[in-house]
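All protein chains but one are shown at their positions in the complex.
Showing chain A:
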Amino acid sequence: MRLGSGTFAACCVVIEVLGIAVFLRGFFPVPVRSSAGAEHRTEPPAPEPSAGSSSNWTKLPPPLFSKVVIVLIDALRDDFLFGSKGVKFMPYTTYLVEKGASHSFVAEAKPPTVTMPRIKALTTGSLPGFVDVVRNLNSPTLLEDNVIRQAKAAGKRMIFYGDETWVKLFPKHFVEYDGTTSFFVSDYTEVDNNVTRHLDKVLKREDWDMLILHYLGLDHIGHISGPSSPLIGHKLSEMDNILMKIHTSLLSQEREGLSPSLLVLCGDHGMSDTGSHGASSTGEVNTPLILISSAFERKPGDIRHPKRVQQTDLAATLAIGLSVPIPKDSVGSLIVPVIEGRPMRDQMRFLHLNTVQLSKLLQENVPSYEKDPGFEQFKVSEKLHGNWIKLYLEESHSEVLFNLGTKVLRQYLDALKTLSLALSTQVAQYDVYSMMVGTAVVLEVLTLLLLSIPQALRRQAKVDIPLSSPAFSLLFYLMFLVLSAIHIIVCTSAESSCYFCGLLWPVAGGVMVLMSALLCAIVSVLTKMFISKSLPSKNPAHPNSRWSELDLLIVFGTVGHVLSLGASSFVEEEHQTWYFLVNTLCLALSQELYRNCFLEDDGEPQHHFHMEPGIVDATPGLPYRTGCDVWEQDTVRERLSLSDMLRGREKWMALASPWLILACCRLLRSLNQTGVQWAHRPDFGHWLTRGIIEARFVYVFVLGILFTGTKDLLKSQVIATDFKIKTVGLWEIHSGLVLLAALLFRPHNLPVLAFSLLIQTVLTKFIWKPLRHDAAEITVMHYWFGQAFFYFQGNSNNIATVDISAGFVGLDTYVEIPAMFLTAFGTYAGPVLWASHLVHFLSSVSSDSALSHACFCYALICSIPVSTYIILVTSLRYHLFIWSVFSPKLLYEGMHLLITAAICVFFTAMDQASLTNS
């Protein structure tokens, strides 16, 4: 089967996207879930264990606290409370922590440190999967079992004021609520006043059992001006006053004869030293957790070293405190100091309930749970517990009882710790089989792409894909059989859940057909190459084609970038790699330009030696040794010396152009400091609000321009008239995209766009047109610049830098599809704009196969990093930074590949148009 190389590349990338999708599904583990699912089926609580004698305490123990108030302060970092800031700005809280009846802890939040997963962790006690971040904005109802639902089922009346994420997560759970939105980040006063204004009224009433307050102001201040801003102090003292108000009101109610109430002060996540959050630096992960209740003993605690607990522990503790069942998916363990004041039998009962819940979760998620040390400890402690109950009921000697009781408690605590740990690590189980399948598909496609380089870049730009030769079909069936056998063996013997096995048979079969077909194609291409190599070479045209410095740079740059992805620091600082490469590229270009310029008008005879890309050397270096004779012949024919092309002032402008570009790049890189190590360097302020109506006005224009562009393209395809219309159409589409980007970018990022246009113009006018690089080189250069601009925009390989506000331009409320599209475009505007410029440029420089060469190169250069990266990630899956550094990058790579696929399809469409024209 013969295909145009553009079409071939587009198909390959689409298949690759499928492979990556399967890989991602296997790589991002499904969170530990109880198989009982979302049903409201409430199981009776586990009865108290007893050895022989009957203890019929099967109900849940009575609640410890009559009322619970949770004050959640977004982005409250532990040193805001326990550090010098706390002493200075939060005197009341510090007093409570040091001398009051309270327990203080540092609760460790697991990355991603973003609000919604953290709320989920606090209420369900489970560790939300990484993919939950992506759904952060579009928070659907929380389906998993959680404390709020259990409390509602137990008839508790709950009131909520604060971040509306809660209202979305728990619709109809609160008897009274008022949500505040977190999207006006520059507002840090009203957003909190809107919560506090209800407080006085609510605290006087007594018709509620649970009050949740979620304050967003601190997080907004962090986003605007970072953790060392003076605004933080004001906000902290405001929070301190609120806490004092609540606490005194609770105390006065208790004096009226109610049982003790609980006041919880916590943060959902911290904030990094730049004020953002999402990753796993110490500042982001450590949040304070303070439990205040008159039920606790007053004891002077050491404020400097609060004990460390997990954030997930709060759910279990709250459930016990409110006497509701512990959420089924919770992996947290009860915070023991809370129950220390209770009688020993109660303490044991609470711990027993928690261990039973954890061991049930373990049974459902680990096939060989019986061998798990935590489970064994649980069995032992349950037996001991039974013995203790028997003794207790027989009312034996109190000292023996006490000693045995302490032993049982210790045993339970050990079991809890082991079980909780085992379940938390269970989240990090990888579905290796799906990962392997995905990797295999991606690698096969990449090999095929690499092998077809010589064919694809030839004059006709056609690729021969042997899909129907007989030998190939035999191999095909054999491969298919082998793969099916492997599939059956793996799936029947699999212990843990496997996504690929869970697929329908036809789908899995289809993937296997695809895999074996690809493999056979590779084999036949290889044999063909081997045969043609053993034959005497028919075209000795390229034996002396040497690689120019530029080609060397391109190859080494690509390889170096791909290899650098193996180190977490290089992933964090990937923008540095791209800036470095782009700068080097500019210098190489300037070197080439200078040499051409100065040595050609030298007029000395020796210029025949060194004028490498000139007239004499008919086959200048090409990135891929073979092929490319089309472009060359075109260029050789038209290639006049540079000094003929550009005269006088123009020449000097051409000579200055690389330096202009370098200066622009330097300016742009200090516009947005991204990454980690140098992120503290100052950059311009951002987060301005923008108008909705104006935005819609611009949308109309963008659509108009894109429409006329498409119309021109279609016209050029249908009427097949002159070449001009198509170029004009492409230019219109490019301008439409530029306008859209201008609308979506943050205001201070508009220089990025302006400079991008400037650099494109300068490169086109002074470098690419005079120097006549071939399509492959130009493609790679466009790709590099596109990547550099991706980072110039302020993006990084960290989820936190995605500018979600782009998704809200011109929208009143959150609408999923346009918001997703706009955010994706806003984020990848750099690469997309450079790609559209590439299409426009190549089609304006008339050459038949340039577009399909470019498409092929683009597909290749994008798929090399992706395929290498998934192998690297697979081998580094137990790396310390896998969740904080490598996984976000993996998501970025997947998304980038998807965009590449779209671009390649566009390329192919353009190519088809030009084919029908000719």
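Everything that follows uses one rule, which is that a residue touches a chain if its C-beta (ideal position, glycine included) is under 8 Å from a C-beta of that chain, and two chains touch if they have at least 3 such contacts; residues count from 1.
Keep this in mind: contacts and distances are computed from a predicted model.
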{"item": "Chain excluded from display, named as in UniProt, from \"Glucosidase 2 subunit beta\", \"CASP-like protein\", \"Phosphatidylinositol glycan anchor biosynthesis class F\" or \"ESCRT-II complex subunit VPS25\"", "value": "\"Phosphatidylinositol glycan anchor biosynthesis class F\""}
{"item": "Which of A:S66, A:S424, A:S484 or A:T584 contacts the chain that the document leaves out", "value": "A:T584"}
{"item": "Contact residue for the chain not shown (choose from A:S249, A:Q460 or A:S569)", "value": "A:S569"}
{"item": "Residue in contact with the excluded chain [from A:Y95, A:Y477 or A:Y594]", "value": "A:Y594"}
{"item": "For chain A, residues in touch with the removed chain", "value": "564, 567-570, 572-573, 576, 579-580, 583-584, 587, 594-595, 598-599, 602, 606, 609-610, 612, 662-663, 665-666, 669, 675, 677"}
